[in-house]
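Only one protein chain is missing from this complex, and each of the others stays in its spot.
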Amino acid sequence: MKLEGNYSFEAPLDTVWQGLFDPEVLARTLPGCEKLERQGDQFLGQINVKMGPVQGKFQGKVELQNVKERESYTMVVDGRGPAGFAKATANIRVKGEGATTRLDYDSDVQVGGRIASVGQRLLDASSRAIVKQSLEGLHEQLKALAARAAPVAAAAPAAESVAVAAAVPVTAGAPAAAAVALAAAVPAPVAAEARAAGAPPAPLPSAPSQAAFAMGVAKEVGKDLLTPKNIVLAVLAMALLGLLISRLASG
Amino acid sequence: MPHLQDRSEKHTAKVPEAPVRVETTDEVVAKTPAKVCGMGHRMKRKEDPRFIQGKGRYVDDVKLPGMLYMDIVRSPYAHAKILKIDSSEALKLPGVVAVITGQDLKAAGNLHYMPTLMSDTQPVLPIDKVLYYAQEVCAVIATDRYIAADACEKVVVDYEPLQPVVDPHEALKDQILVREDKEKKTNHVWHWSAGDKAATDAVFAQAAHVVKEKIYIPRIHVCSIETCGMVANWDRAREHMQIYMTSQAPHAHRTVFALVSGLPEHKIQIISPDIGGGFGGKVPVYPGYVVCAVASLVTGKPIKWIEDRSENLQADSFARDYHIEAELAADESGKLTGLRVKTISDCGVADAAANPSKFPAGLYSICTGSYPLLAADIQVDGVYTNKPPGGVAYRCSFRVTEAVHMIERMVDIMAHDLKRDPAEFRLANFIRSDQFPYKSCTGWVYDSGNYAAALDKAMKMIDYAGLRKEQAEKRAKGQLMGIGISSFTEVVGAGPAADFDILGIKMFDSAEIRIHPTGKAIARLGTKSQGQGHETTYAQIIAEELGLPATDVQVEEGDTDTAPYGLGTYASRSTPTSGAAAAMAARKIRAKAKKIAAYLLEVGEGDLEWNIDRFQVKGSPDQAKTIQEIAFAAYTNHPPDLEAGLEATDYYNPPNLTFPFGSYICVVDIDSGTGAIHVRRFVAVDDCGNIINPLIVEGQIEGGLTMGLAPALFEEIVYDENGQNLTGTMADYLLPTAMESPRWELGKTITPSPHHPFGAKGVGESPTVGAPPAIANAIVDALWHLGVRHLDIPITPHKVWKALREHGVRD
Amino acid sequence: MSQHEISLTVNGAAVTKTVEARTLLVHFIRENLELTGTHIGCDTTSCGACTVVLDGKPVKSCTVFAVQANGATLQTIEGVAPDGKLHPVQEGFWEKHGLQCGYCTPGMIMTAKSLLEKNKKPTEQEIREGISGNICRCTGYNKIVEAIQYAAAKLEEAR
Partner (left out) sequence: MIPASFDYHAPRTLDEALALLRQNEGAKVLAGGQSLIPAMRFRLAQPEVLVDINGLSQLDYIKEQGGYLALGALTREAALEESPLIRHSYALLLDTAKVVADPLVRQRATVGGNLAHADPANDHPATMLAYGASVVARGPGGERVIGIDQFFTGLFESALAPNEILTEIRIPTPGPGAGGAYLKIERKVGDYAVTGVAVQLTLSGNVCKSIRIGLTNVNPTPMRAVGAEQRLTGQALSDEALEAAGQIAAGECSPSADLRGSEEYKRDLTRVVLKRAVRLAQSRVKGSN
């Protein structure tokens, strides 16, 4: 499945790029995260996704490649769980256009396992919905960040390829969305963290419940300072949800 | 096992020196009285009382003391390396007994691979790589099926995903190798040909008209309502393996198990209980069966394995998957002359088709159909891809559906191109009834036929001329209506020993009849009913031959300890083979009965004649002995020079296949706004030779028609580019309900087989074979004037809508 | 996790059993009650092979938990002709050859029986609609429709 599109943020390039690479927020806001550890250059995580009627544990791995400062990067997401897997490669490009910033993405998404065989009807819809919501959420987020005017850690991932632990949704459509959302929202922070911290990040404090995300990421973002990562996770969760609902009898 | 390679088809069947001419009729005549209920009677089925009261016994109904349950962990990838299988968490669950992996099977004697029916190999459980989505990775054995399911979720398999190859055309480039375990480093499995290329080239060079089309016949699934399953029960003390399994061919499976496991064959008993539909899906041996049997050997306990529907729809029982390029030639007058066909057969990861050994493309070369072509050149290539093995029949005699769909589509395209009425065009081109027995240019000897009679009858039944008039009127108003014809030739009843075998075992079949002293009987046969009504039809055959009431004949099948060896039920072979064997065994009994009757009546055998249920003295019918009296005498008062008892066995080797045929006409209305297709009428005239039980034959035809409608309009197994099956449940693999299935209208002609003992031909699959092109032809007929030449099945409203919009029709 | 004692009436007899909450009604019927006439054909509430009559309604027993049947009245195919005297619907299926492999048949009969209780003289279309939650792979449905028509006439005669 291929997903591509673009989004225009009402924020300058620097704000967007910094927003995309804020490690602190990332670590703090992983919803449902039960475990997050660094293994060398890789971050491995486990997330327990609960969305509506759906629930599932997933192991995730994220790698950021070809990071070009304030320009582009590639995110490779690999998430697996008992219900299936999601793999996605997303190319993200940002470009300042005066007061606004344009983000272009294209991604190749593969969802497999039970989720895909049962939830075929939701693969495309949930992926698209997730991407849309995550970008809108990110936009809100960036506006909130800008408003707070807090100093943001400089994001300059030097590592060629850094893996980030992330809860990767294993649901249909989730992958694409996840990839894009992650790519759009979270990449740099992780890279920065990996480089700067050099030690495993502390276990994440309890994150907002996925239910809240489910209710609508966009609605909530502004007031609660959701990080991009959070959004990504929410997106993933949503994707899962979609998958879960699967193609079943209605009623 | 060697690859089957570069083979061309050879036939040994010859046109008989003194061919028997047969007449075509359309009335079933019952010669026996209702009390006897021999052939031709609409007898209510003997097996039904148990089914309508919930007393059928299917494999999942078998419950043995101490039985454990097996569930299978399956691959989420179509192609991946297995780095690690961690079953430690699963084993911690209370009630989990074992987790069996490919390594375990290897250690148990290289059981991690098994032979397929086509002498290829197939992984049972993989050790280093998975090759298709939903492949069996390991099996969990537990005390309860719920616990087994829980444990499967706890097994962690670490994969390194690999790029799969899903499209057979891509696979032929050999950039990704599906079977690294094979000596030959290619995905090309075999090449096979039939006909005569040079002669065909010559015919095409002379042709005035040539039509060309690409036709894809997608992968479909038999989806019998009962899935596959097994209960294996290894008795350590007796060193005896008792297996209940959903098997259409229990004897052949016993032999395969013996060869694979090394257990002596007499220590293996396979019982095929009631089967909830087979349609070819229960012919192959699947990995689950092997693992289940091994699990019983390992644990010493009975093990039950029953597939879920989604496992069934994703891992086994697949059919078709033929990519066809066809060219059909005709001369100036519109006489069909030649056929050229190139086909790619997508085998999946193994050539596990359920075909006779020497026919890797099944009986596909029957594809010259009902037409006396001068030459044909048929080429088929088998290709490996990262999909589960396919090639089961789906209610079809080995690829005949593919053949018939192709030729009937091509003939229709030719007729339309030449602006000829498709019915008139067929009538002008058929093999004439006086040409039978007819040897086709691909080597088949058609035993009998009268194609024009069947089409004539169908046209009358449906008022063909009236429909064409209606169509013209509607077209003038912009309404879309189509009429489609299919005049198919089937080939069933495999088969003659000279050409037909499965893993070397000749495709005879068998019957054993014992008459008890009180004149009741038991008959055991080598076939296995999956709903065809064998308990009734075989009893009627024996009733016809011996005059015993059919109700007095108990028919048994499916237990390899008691039934004579046979190859099983598929490919419409039961009546042509075991049915024939039953008649022949009955005739042996009758021959002995005659001796006994002569002894009792104190006359010479030459003075006796047979009359329905008795031998009577010629010219003196009062002097007679009924079969019951003779049976009693066989145990109480038999001739001193004759053995006691009254029984016989027959292993019947058919001299030729049988060639049922028919003509179907379908009428469709198409909604130009939505592309919706409404099958308004469907008339099916079938000729299956002499009919044993008209009620059962009607049921077979109606059921077959719905299974022909299904792939024509609904069913397709869809994979994405990564080999992920997207149709893994009945919610996405669409089986027709009573609402989608029209009311079928049946007619018949009867052209008996000249070589079959009672002139029957086999019927269960003709409608599945004949219906799809009739439907497809009707839809294309409705759209032809817009410029639509062909649509691949399943023809969905979406495809029709697309064609309409592309050709400027908009609601 | 949770275990529940449930009491229900099955084919006229009172039954009390303990079940796990997640036990599907169809498994309870087949495994615990050992009434194997009710079959399983899918995972998605699509095929109807598992149809039973629960509190007077035909339902797919694979999509109900056994614990939900606590206090209910349940009829399975085994309860349709308890004394061996066939119900007109069963007769119809036999007379008209409304079955082949027999696997979908119990579910089909339970649905047909309920249909005729609600609609005494259904048209062919109403019969087809009424059985559209049950899939038969063998018969092509013509003869199932005829079987139900036969039963409707037979029941009408009896009234």
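Labels A, B and C are assigned to the chains in the order they are written; within every chain, residues are numbered from 1.
In this text, contacts are C-beta pairs under 8 Å (C-beta built on N, C-alpha and C of every residue); 3 or more make two chains touch, one makes a residue touch a chain.
Not measured: the values here are computed from a predicted model.
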| item | value |
| --- | --- |
| Touch with the omitted chain, as defined above, among B:E23, B:E160, B:E721 or B:D811 | B:D811 |
| Contact with the hidden chain (one of B:D48, B:D613 or B:D732) | B:D732 |
| Option touching the unshown chain, where C:T51, C:T76 or C:T105 are the choices | C:T51 |
| Residue in contact with the excluded chain [from B:T32, B:T101, B:Q135 or B:S310] | B:S310 |
| Per the touch definition above, residue among A:V62, A:A88, A:L123 or A:L142 touching the missing chain | A:L123 |
| Sites on chain B contacted by the missing partner chain, in the whole complex | 145-146, 149-150, 153, 308-310, 673-674, 676, 714, 718, 726-727, 731-732, 734-737, 739-740, 796-798, 801-802, 805, 811 |
| Chain A residues that touch the omitted chain in the full complex | 50-56, 82-83, 114-115, 118-126, 128-129, 133, 171, 211, 214-216, 238, 241-251 |
| Footprint left on chain C by the chain that the document does not show | 1-2, 4, 20-22, 24, 43-46, 48, 51, 57-60, 62-65, 67-68, 70, 111, 118, 129-134 |
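As a convention for this text, only the chains that are shown with their structure count from here on.
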| item | value |
| --- | --- |
| Geometric centre distance via CA averages, chain B-chain A, whole Å | 50 |
| Chain B and chain C, separation of their C-alpha mean positions in angstrom | 30 |
| Junction residues of chain A, two or more chains touched | 247-249 |
| Residues within chain C bordering two or more other chains | 44, 46 |
| Complex contact set, residues of chain C against chain B | 20, 22-23, 27, 30, 34-44, 46-47, 49, 76-78, 80-81, 86, 90, 93-95, 97, 99-106, 109, 124, 127-129, 131-145 |
| Complex contact set, residues of chain B against chain C | 44-45, 47-58, 60-61, 63, 145-146, 223-227, 274-279, 308-310, 530-533, 695-696, 698-707, 729-731, 735, 737-739, 741, 743-744 |
| Chain B partner contacts - residues on chain A that touch it in the complex | 1, 80, 82, 84-85, 87, 110-114, 116-118, 120-121, 247-249 |
